[in-house]
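Note that this complex is displayed minus one protein chain, with the remaining chains in position.
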Amino acid sequence: MIQAGVIGVGQTNYDSKRRDVSMAGLVREAIDKAMLAADIEWDAVDAVILGKAPDMFEGVVMPELYLADAIGAVGKPVLRVHTAGSVGGSTAVIAASHVCSGQFKTVLTVTFEKQSESNATWALSPRYPYSPHINAGAGGYFAPFIREYIRRHKPPEHIGWKVAAKDRQNALKNPLAHLQIPGIDEKMVSDTPMLWEPLRYLESCPSSDGACAMVITSKDTVGPRKVAWIKGMAVRSEGTLSAGRDEVNPQGGIDCAKDIYQQAGILNPREEIDCAEIYVPFSWYEPMWLENLGFCELGEGWKLTEQGATALNGDMPINMSGGVLSSNPIGASGMIRFGEAALQVMGLAEDHQIKDAKIAMGHAYGGAAQFFAMWIVSSSPD
Amino acid sequence: MSDDQIPKDYKESLIHLEYQYTAGSATTTFLNQVKEGRLVGQACPKCKAVYVPPRGSCPRDGIATSIEVPLTDKGCIESFTVVHIPIPGNPIVPPYVCAMIRLDQADISFLHLVQDIEIDQIRIGMRVQAVWKPKDEWTHSLENIKWFAPIDEPDVDVSTLRFKPS
Partner (left out) sequence: MKKVAVVGYAQHKILPNAGALNEVELIMPVVHKVFKDLGISQDDIGFTCSGSCDYLQGAAFAFVEGLSAIQTSPPIKESHVEMDAAWALYESMLKIKMGDADTALIYGFGKSSPGNLDSIISLQMDPYYISPLWPDRISLAALQAQILLQKKIITHDEMMATVIEARNNAANNPNALLTDDISEDLYRADSLISSPLRGFDCPPISDGASAMVIASEDKAFDFTDNPIWIEGIDHSIESSNLGSRDLATSPTIQTAIDNLKLENINFDVAELHTQFSHEVPFLRKLLNLSNIPTNLSGGPLVGNVMMCAGLDAIGKTFQSLANDQLDHGLAHASSGPCLQHNMVVHLERHK
């Protein structure tokens, strides 16, 4: 397998409505930044890989067709990946696969969502005439699993508030983040209205417009650039209504993590990974994913959060950028995790940089906690 | 005004599409039974998991669920949440309880409402039974069941609900 690395990451400002740009303008904003960071011109791009969540979020069918010009794909191969919420991550994996296959030297990959163009709540509530319509939004779907996690491990009530406050405090150091809430603390979170018990308003992700792009190249073409070397990457999927699924601790997530640890030669994730960007759209998913990803034993995830281990100054920082809780353009959120992990090991994360970060993890999930995409990046190729 | 001060205009361009949704054979069979007030799941011939509502396939094994399994309308709450925001287009008034109902002998749960109980009394593992609409209102829909209400039987340990192939 050809070794590949990220040489540039570009992100737009995330906001509830990016009315200042068209879809083409939005993706181009991220692409231009990524290519500038990567120090390449268009003639270096061998293929373009686009990823996004359902087309209903914008009302454009198969947008790689309309966006071919904006993403610089004219005359080049283009692929469009769609794996629900994990798509940002799986797109990065497919893009890297282009390079690792030996078929392409350098690829540009971009993911986006411009949810303000359509109606995100409507798009997230598909209504089949033969199914009872009790759909209560994404939070309504996940809240029962959070409740089951709480039943199993009996954490204190404030853990969710703590995660929500921490991620938004981190966002204050990330000028691109959508939610900028100065002074946010646990009390502010716990004072917000309850949405789906136990999730309160500020424990839930926003709906954002935004795009994230990366340039990935092969070892031979990196040159003197800063690189985030891809040491391991994988995807896993489970059937939606498969009997025996544990949606609190999904097997797909366990298997996917084991796969990338094995690829990257990681035996003890908690010790060897310096920081991680994981897909936490609702606060309690931080402790749940810490356990699912093997950073700690089952039932101990909430303790890591409570101890402050996952804070910026903790020993296992999670979601330094503010995470999905601070910016959530659905199609891009996965790639933002992967891209932020890359920025960390390249030393380019600015005010939310973890000192001496050498190994970082990017994680994304989607659907009914059934689609997983993850990667490990390193500042060193070996 | 500079370029970034000029407000950009936008206009709503409505999209109207009509679709004829297909329930598929398994769901059709299921809904025909629901119209008669019966809940009938389908089992996978390989792992024997009982699915309700059946979708026609067992995602564990990737084969058709072919065995019909009549079920009662009693079960337990596998988990639940109390929803405080309204559902677009639905008259139900928040807060209301949306629960994952695990019917007896079924191996997956489905989402439905729980009522006839104080919200703070609801527990994971609680035994419940369907409360049906009047018979003359029955259609091809799980909405024939208004909600699930608690029954006086001991709670279930939900950790025993996890399916294991035989």
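Order as written gives the chain letters A and B; numbering starts at 1 within each chain.
We take it that a residue touches a chain if its C-beta (ideal position, glycine included) is under 8 Å from a C-beta of that chain, and two chains touch if they have at least 3 such contacts.
All figures in this text were calculated on a predicted structure; none of them were measured in a lab.
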Original post:
Just one of B:42, B:57, B:109 or B:144 touches the chain that is missing; which is it?
Top reply: B:57
**OP:** Check the options A:28, A:80 or A:200 and report the residue that touches the missing chain.
**Re:** A:80
Original post:
Taking the full complex into account, what residues of chain B touch the chain not shown?
Top reply: 13, 15, 17-25, 27-28, 55-57, 59-64
Subject >> Touch residues of chain A, complete complex, unshown partner >> reply: 1-2, 22-23, 53-62, 64-69, 73-84, 90, 93-94, 97-98, 100-103, 117, 123-124, 126-128, 234-242, 244, 250-252, 255-256, 367-368, 370-372
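Keep in mind that, in the parts below, only the chains that are shown with their structure count from here on.
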Original post:
Which residues of chain A touch chain B in their complex?
Top reply: 19-20, 59, 121-122, 125, 127-137, 140, 143-145, 147-148, 151, 193-197, 238-244, 246
Subject >> Complex contacts: residues of chain B adjacent to chain A >> reply: 4, 8, 10, 13, 15, 21, 23, 27, 31, 44, 47, 49-51, 53, 55, 58-60, 78-85, 87-90, 95, 98-100, 107-108, 111-113, 124, 140-143, 158, 162-165
